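Shown below is the structure under consideration.
This part shows chain A:
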Amino acid sequence: MPGFLGLVRRDLQLALHHSGDTALVLAFFVLTVVLFPFGIGPEPDVLARVAPGILWVAALLAALLSLDRMFLPDYEDGSLDLIVLSRLPLGLAALAKIVAHWISSGLPLALISPALAVVVDLEPGAMPILVISLLLGTPTLSLIGGVAAALTLGARRQGVLLSLLVLPLYVPPLVFGAGAIEAQETGGDPRADLLLLAALLAAALALAPWAAAAAVRQATE
Partner candidate 1 sequence: MLSRFANPARFVRVSAALLPWCAGVSIALILLGLYLALIASPPDYQQGEAVRIMYVHVPSAWMALNVYLFVAAASAVALVWRHPLAEVAARAAAPIGACFTFVCLTTGSLWGRPMWGTWWVWDARLTSVLVLFFLYLGYIALVNGFDDPARGSRAGSLLAVVGVVNLPIIKFSVDWWNTLHQPASVLRLGKPTIALSMLAPLLVMASGFTVLFVTLLLIRMRTDLKQRRIRALQLDRLTPAPAPPHTESGLPARPVAAREGI
Partner candidate 2 sequence: MNSVDGFLAMGGYGAFVWPAYGLAVLVLGGLAAYSWRRYRASVAMVDRLRQQSGRSR
């Protein structure tokens, strides 16, 4: 498809230039997770019990942080008009931007999560499941978030509005993601949760880009 990889490469190139955004996302993730023991107390068994929830909620909020950078810069400098006019179907263009956003936010979150799991006493045995659940879950967060980011283009107070739109839609990935880790921790079988997470990803992959495209078309009217 004309320019799909070019669009992903350009967005990643821009993400590298403004690497502050990715650093901000990772810093927020680390900070949020580290703060919880101060609130809950350092007892290992208590922390281990709530570790899956802490890690997943912190990752979800961190991914939410950089969502509005997905379409807003292009909307403001006129690039979005040219993307709409390009030969690349708008759904694929939206997917390209979502993929670039995931690579620069969701992926690093998943990769550094084991380091943080230690801070909240997550069982070593559950670490691989943590990474797998985040690798499966964060793309879904970017896909759903992409739709909300496109919907709120041109709105007043886009940041607050974006998180209000997106949080109820993030409940399923959170439930299955944290559920997978907890199933592993309590000796259960995480495969069911992971399969459900994968199903969510497949559905979001199929539907979200076109919803985001429709929203972009509304924004560039």
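Keep this in mind: contacts are C-beta pairs under 8 Å (C-beta built on N, C-alpha and C of every residue); 3 or more make two chains touch, one makes a residue touch a chain; residues count from 1.
Per the selection procedure, all candidates are chains of the complex that A comes from, given by their letters.
Since this is a predicted model, take the numbers as computed values, not measurements.
Asks: Pick from 1 or 2: which one touches chain A in this complex?
Replies: The touching one is 1.
Asks: Which positions of chain A touch candidate 1 when the two form their complex?
Replies: 147, 151-152, 154-157, 161, 164-165, 167-169, 171-172, 175-176, 179, 182-183, 196, 200, 203, 207, 211, 214-215, 218, 221
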